[in-house]
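Of the protein chains in this complex, all but one are displayed in their positions.
Lettered A, B and C in written order, each chain numbered from 1.
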């Protein structure tokens, strides 16, 4: 189910790392939102723009729905000026989120950029805590660590400049952790959201080790509800037959086994 | 001379009649602005619009430049949200304003809508007070009466609903005043700004009585500085030869004797 | 279905205006299709119907034009398929579709349950294939008309290839005309030497109506990678940016022919739609604007109704082609 809801901004604050957080009063969507799903937001002042903007759901509780965003372009720079009381049209919750009902698993989250938002929401809904890898350029980019820590997760941080946590890419930290594990340790179930390159690496690792991985993809979106066929990702079905799946409806979260990437991207992923 | 100036909003308030007033800190333009001239304003949030918006100068004093505007469309509805500290790009002062150096005249102003703004500025600069006619739909639309009264002007008000002043159009009030004058009374020198219909009527009256009239015209503008030829008005020169004059440079204020109107418009003006 | 659904649609409208005794008549007839109002959803922007069904009442629409259908399933272009531009949207979906058999099996039962005329947008990689697809739909219940897509800029073979040379387009329309009894609505490209000549040739070749405009071939380049943003290189521009182009073309086309014209391109509100109707369109389609606000088409219906009433007309037909110029 999905709704179009006129949602009032009730909190709008800085979040860190250049991100901001908006809390909307959106009781309809909040009541049914699940981790990994997103809302397609109409930014009222963008009178001439043609499209809504998709944002992952960071939290939903009671009537409140939260998103976390970074001002990067025309739309988000306008959003930056949203004040309490502004009304935004939200379309959601959209897409297929992360599975939260898989019993007895050992969850491992890998987050880059805004990807930490849906994963933090996920952690809240999973039965047991696991390990989370959070990557960024520098210390300030590392968000939501307390969200996970408060739930008992093992939080591992990697920054490119080494200003906090391990120095390097989040995938390198992940690989080091994997390499250090005792043989025969319980297979992790991977949940990830972040840049495309991260998805290539995790698809490759999951395939190499035979792990289950749930990867959330980011695509330019038109309708957000499956009508325009803009947001496609190449996938294969159980029989190996390939087709285009819509990230807004079949995704944004996919089982990594389904994902078909360019050979060159996977090759690059295998060596770093 | 004209300048492009980054001007800070220092006051932004309601004005009455649906109009609002912005005071800009624009020392360069304010220093040289004359009544009847306008500024071409770039509204910063209109990222996708192609044009600036023209506004008459309501006051200039020291570093301060004021405009009075009504939210009617996309641009002005954005302007409505301007806050103190916002920076707008102003191009001005533009155009040829009202002559203020004509000695020994008996000035009569006729204003409709925002037209009262440049005329109020004019009154401040004229040597002697005269009579001003201010028209509007209803009482709230009648603005700036104190500006004129404070300078010793005879202020006459006309509202279409009769809620204040004489009931009817401002041109009717003007005509009644003309009709009631003693024969041989000093010829008025007319200054006007307002809707096109008002200009037709005053052109006709000035021609009929042989009065001097200075009329400010309103045209959609592109460049505002004479380059695009968008803002034209048909005029005749001293030899009766017609050509298109640019309201942004040869105008917006014209000697009514120069103006060439459609015959039908003038005919209509002669009968009401 | 189609004409059949009309009565109920009319009924609904009457109810909508229950507290007003003089609701104007919004019904129009286009290519023999009776539409309860002149507002449809444009092909490719509303999927096959179910996608928007929970967000808007499909029964309240004048008609719905489904995404372009081929004889066989078609993959379309790789991503990225879409990029926003100033006042518009560039897309190169590449006519991805499940093929006619799957469309008929999976979507027609759903569409038949609605009382809104269904216009099937079809295309082919050869003239023969256009004919084949048209013939197949001739047998299918619940289809009001076929929109012949001869103007899609986003595929290599088919589409616009048949829509730029008026002689080829004429031949294609005549060929398809022989293969189906369904009303035919060729959809024209905005990039024609003379839209009037093209419209006339469509009319003479047996078209029952024409629709225009399809998207305008365009390109956006990523200056960092020095590649086109869209995988296909060229895409089609739609949305408010193209509206003035579309209004001009609809006006010129409508003057040239007697068959009805369906106008589209950047319609986002009643005022926009009325520009097209006044220019000569008998009906209009809402495309890109549905993405921003799924309720756009229904809002357009309301706003047209208010205008027709305010202007004192009994029927929306009275404003069609009333441009004074």
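In the analysis below, a residue touches a chain if its C-beta (ideal position, glycine included) is under 8 Å from a C-beta of that chain, and two chains touch if they have at least 3 such contacts.
Since the model is a prediction, treat every value here as computed from it, not as a measurement.
Chemist: Give the residue, chosen from C:50, C:73, C:86 or C:99, that touches the chain omitted from the document.
Modeler: Within the whole complex, the residue contacting the unshown chain is C:86.
Chemist: So which of B:51, B:164 or B:266 would be touching the chain we can't see?
Modeler: B:51
Chemist: With respect to the chain omitted from the figure, which of C:181, C:226 or C:258 is a touching residue?
Modeler: Considering all chains, including the one not shown, the answer is C:226.
Chemist: Please pick, from C:274, C:292 or C:316, the residue that touches the omitted chain in the full complex.
Modeler: With C:274, C:292 or C:316 as choices, the missing chain is touched by C:274.
Chemist: Write down which of C:24, C:62, C:98 or C:266 is the residue touching the left-out chain.
Modeler: C:266
Chemist: By the contact definition given up top, give the residues of chain C that touch the hidden chain.
Modeler: 85-88, 90, 164, 191-193, 216-221, 223, 225-228, 233-235, 237, 239-245, 247-248, 251, 266, 271, 274-275, 278-279, 307, 319, 322-325
Chemist: Under the stated touch rule, tell me which residues of chain B contact the chain that is not displayed.
Modeler: Considering the whole complex, chain B reaches the absent chain at 1-2, 4, 42, 48-52, 89, 91, 219-234, 243-244.
Everything below uses one rule, namely that only the chains that are shown with their structure count from here on.
Chemist: Looking at mean CA positions, which chain is nearest the middle of everything shown?
Modeler: C
Chemist: Quick one: which chain's Cα centre is the longest way from chain C's?
Modeler: B
Chemist: In whole angstrom, what separates the CA-based centres of chain A and chain B?
Modeler: Here chain A and chain B have centroids separated by 56 Å.
Chemist: Quick one: chain A and chain C, Cα centre-to-centre, how many Å?
Modeler: A distance of 36 Å separates the two centres.
Chemist: With chain centres taken as the means of their Cα atoms, state the distance from chain B to chain C in Å.
Modeler: 47
Chemist: Which positions in chain A are in touch with at least two other chains?
Modeler: Residues 48-49 of chain A each touch two or more of the other chains.
Chemist: In chain C, which residues are in touch with two or more of the other chains?
Modeler: Answer for chain C, listing residues that touch two or more other chains: 86-87.
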